[in-house]
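All protein chains but one are shown at their positions in the complex.
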Amino acid sequence: MSKNLRIGIIGGGRIGKVHAINLTTRVAGVEVTVMTDPFANKELEALAADYGITRVIKDYREILGDPDIDAVLICSPTDTHATITREAAMAGKHVFCEKPLDQDPDVIRKTLDVVKQAGVIFQIGFNRRFDHNFRALRQAVIDGSVGDVHLLRITSRDPEPPPAEYVRVSGGLFLDMAIHDFDMARYLTGSEVVKVHAAGAVLVDPAIGREGDIDTAITTLWFENGALGVIDNSRKATYGYDQRAEVFGSRACASSTNDTPTTVSLSDAEGVRSEKPLFFFLERYAESFAEELRDFVKAVNDGVEVPGRKAALNSVLIALAAKKSLETGLPVEVDRE
Amino acid sequence: MSKNLRIGIIGGGRIGKVHAINLTTRVAGVEVTVMTDPFANKELEALAADYGITRVIKDYREILGDPDIDAVLICSPTDTHATITREAAMAGKHVFCEKPLDQDPDVIRKTLDVVKQAGVIFQIGFNRRFDHNFRALRQAVIDGSVGDVHLLRITSRDPEPPPAEYVRVSGGLFLDMAIHDFDMARYLTGSEVVKVHAAGAVLVDPAIGREGDIDTAITTLWFENGALGVIDNSRKATYGYDQRAEVFGSRACASSTNDTPTTVSLSDAEGVRSEKPLFFFLERYAESFAEELRDFVKAVNDGVEVPGRKAALNSVLIALAAKKSLETGLPVEVDRE
Amino acid sequence: MSKNLRIGIIGGGRIGKVHAINLTTRVAGVEVTVMTDPFANKELEALAADYGITRVIKDYREILGDPDIDAVLICSPTDTHATITREAAMAGKHVFCEKPLDQDPDVIRKTLDVVKQAGVIFQIGFNRRFDHNFRALRQAVIDGSVGDVHLLRITSRDPEPPPAEYVRVSGGLFLDMAIHDFDMARYLTGSEVVKVHAAGAVLVDPAIGREGDIDTAITTLWFENGALGVIDNSRKATYGYDQRAEVFGSRACASSTNDTPTTVSLSDAEGVRSEKPLFFFLERYAESFAEELRDFVKAVNDGVEVPGRKAALNSVLIALAAKKSLETGLPVEVDRE
Partner (left out) sequence: MSKNLRIGIIGGGRIGKVHAINLTTRVAGVEVTVMTDPFANKELEALAADYGITRVIKDYREILGDPDIDAVLICSPTDTHATITREAAMAGKHVFCEKPLDQDPDVIRKTLDVVKQAGVIFQIGFNRRFDHNFRALRQAVIDGSVGDVHLLRITSRDPEPPPAEYVRVSGGLFLDMAIHDFDMARYLTGSEVVKVHAAGAVLVDPAIGREGDIDTAITTLWFENGALGVIDNSRKATYGYDQRAEVFGSRACASSTNDTPTTVSLSDAEGVRSEKPLFFFLERYAESFAEELRDFVKAVNDGVEVPGRKAALNSVLIALAAKKSLETGLPVEVDRE
């Protein structure tokens, strides 16, 4: 057995903690030797200690020169992703970075040029690719069950809208929320998006509108292979996190529905009641967060392919094109690598 | 009990026969006194006789002056619908006409002006409004369960494409096939479509493309009440007739799936197998064809509201806008009454 | 085409009316020339007239000598079934008789001996055999999908208990209600029941207990082919008529669930709500009542096999054995033909 991959986690916020727990309890072949966070405090230290992570420091730059660190997970705020990725790559560390790498395609390109020159592994955190349902859909395309893809449908609705302050800095619905769906569209069809048309509305929360954003959208996709796709997004589904997809092709239609806490139904005089979907992404995609890291380890050790440059870049290019389509009302061609 | 409504069926093709059988076996308060078809033959006479319809003639004009006919069902070829509707209305007959009334909005308007002046009942054959599933979706909107409508999704796929010769004269996917979905969109949301954007492709059958038509489409809809909608169409679903809809709103999401021949599933070493949807519209919408005629009788007798002028006209206007959007690549505003 | 089968319906109660409507509107190749009922009144005459049945009389014996009657449907009270069956058979009429033919196996045997000597067709009204779901289960056994049958499970629950006065004369849960399930057990497995064990309780309505009957039961079945089976019955399911079955075998498990009015589900903050089963037997088995009569016509015309002597007799023998098992607490061997 190869020796453990030694990992430093940069950023101790919500997703940093999720990764810390997964890496120490559910992913084989790794050890987390350090967490860094400029606001590191007793609470973070205690949580880290519970999972055997004894070193918690404030400045991530300290660990870049540390020869005992093989790789870093970048879980810091979005606007630091590109800089830290470059620094880490130049320091010879493999990089797993939360999405998006940046909102500016040029920055993404330059950053990933650095990564390439450094010869390190780079993985972008599109965890939904590691979800059991979406993997099975993808598999049905790969193994030919679906045949040629004709239509893709993605429904992606959040259980509750973010606060207006978050919306303000988020880049908007397409860059913040639908970007996952754009990557999923590429993943499920195995084809690049060449054009998009977006329709949007403010129906959930006027405060979102006041920030210049939308909360409801329908985005049409044209794929390189000729297929068409559509994504519907809402920031608020009262029944929870709605994450479904369907790939329709010349041989079959493969559909996934939501995961639920239990399979129990209750039939009474009012009807038959069953469970809502799992509440939000931490619940629905819990397993996928562990699984993406298992693949990160395999990518470093065995060269397994993981979502990298194209995923990081093209998803942003689609999101920017959708944004432009919404502004102009016209279909917009999508740049891509 | 009021006396029976005496009906003449004009057109003895597939749908004319379906209506003849339904009217004589499943609809109360009517009698079919005559069928007309320019190609009436022994076979049609035999079928008619089986259902107690003893008069089968070639020229529909014979019955327009017949005082013993209260109403006509127009099941003749599409290009005769408007003319016969006008003639029947002027003869004082109530009219049930298969869709579309015409492909030209001006013809529709003028025809329905005549109907109005004649003071007769006019119903257009949008039978899907009488489907149990779609009625229940509509009910969930009306009774407030759904709340304000935010998103509408319709999936409408045929089990097999029509022959190229049919495509040539059909008016194309939007006027021939999606027109039902456009009417359904108006019905389910209770709001008019004000703008559409259509994306189309030829993925099922190149022969359809050679006729200048498409076989796969994604149409985005903007509604008067602010909601967005999307329809995906395909001319060929290998698993049968796929007719689903979903209305997503501020309080709930109401979804309908397909009807199946049985509820039986078979679990074995290969997985769990269950039934495909009912094959095509005659099977899936069988009951709706009887139900729409029950409402036609109620419309004549009791003034019950049925899909009339707006349904006949606006669905065509949406289809024409979708066609134009496909040609221009741009969103197109929809005229409407 | 053979000439129409001319049918007289004996008994104008609920099921007699259902058959009258089905025969006149949904079954080809028949005409109903007369209905008889000792309590025939204006209302029955009006209903009959609506369906083209112009002769309504009080005494069924009048029609037994009528050469224009080919067959009778016996829908009179249970205690008259055997007598009328004998008289009709001796008069050369084919007989369709509602279940049970009688509660006494000896009477059944003697009656069916008469039928046999008369050489007429006899069908007992086990309509559930003609239900789409159960037919598909049976088909999965016949075509080998299920393999050797190991286990049969039937759930059969009514939406509401009968009144105590009815219970008193009904013969009890096994003869009145579970008899359908006993016949279904024979039908689905294609094997005879050789032994039963019954457990019962009064949990729904103490008044049923005061009549010496039970309202809740679990009956274990041993089949001739070695398989085991179990039926659970309740007189009151708050959510409606619960009619499910499952055949488990060496290759697969075939399961049927309930039919519902629509496929619509509503997801909101409270969960996902879908429809209750169709309310009761007239709704759930509506189609099967027409279908069994279509087969009755085929039995007369073409010798198609229909549930006859074995079905009529063995189901009662199983019910009597179950009753005895409940009384003694012991498993009871089942007589059978």
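Order as written gives the chain letters A, B and C; numbering starts at 1 within each chain.
Definition applied: contacts are C-beta pairs under 8 Å (C-beta built on N, C-alpha and C of every residue); 3 or more make two chains touch, one makes a residue touch a chain.
For clarity, every value in this text was computed on a predicted model and none was experimentally measured.
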**Request:** Identify the residue among C:Thr111, C:Ser234, C:Ser288 or C:Ser315 that touches the chain left out of the display.
**Result:** C:Ser234
**Prompt:** Of the listed residues C:Arg157, C:Arg273, C:Arg294 or C:Arg309, which contacts the missing chain in the full complex?
**Reply:** C:Arg157
**Fill in**
Among the options A:Lys58, A:Lys116, A:His132 or A:Arg210, the absent chain makes contact with A:His132
**Request:** Check each of C:Asp148, C:Glu270, C:Glu283 or C:Glu327 against the chain that is not shown and name the one that touches it.
**Result:** C:Asp148
**Candidate in contact with the missing chain, chosen from C:Phe96, C:Tyr187, C:Phe248 or C:Tyr285** = C:Phe248
**Asked** Where does chain C touch the missing chain, residue by residue?
**Response** 148, 150-151, 153, 155, 157, 197, 199-201, 203-204, 216-218, 220, 222, 226-230, 232, 234, 236-239, 242, 248, 250-253, 329-331
**Request:** Could you list which residues of chain B touch the chain missing from the display?
**Result:** 237-239, 242, 267-276
**Interface with the undisplayed chain - residues on chain A** = 24-26, 28, 50, 52, 132-133, 135-137, 140, 145-146, 251-259, 261-269
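Methods note: only the chains that are shown with their structure count from here on.
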**Item:** Euclidean distance of C-alpha centroids - chain A vs chain C, Å
**Value:** 58
**Item:** Distance between chain centroids, defined by C-alpha means - chain B, chain C (Å)
**Value:** 39
**Asked** So how far apart, in whole Å, are chain A and chain B when each is placed at the average of its C-alpha atoms?
**Response** 43
**Request:** List, in ascending order, every residue of chain A touching at least 2 other chains.
**Result:** 237-239, 242
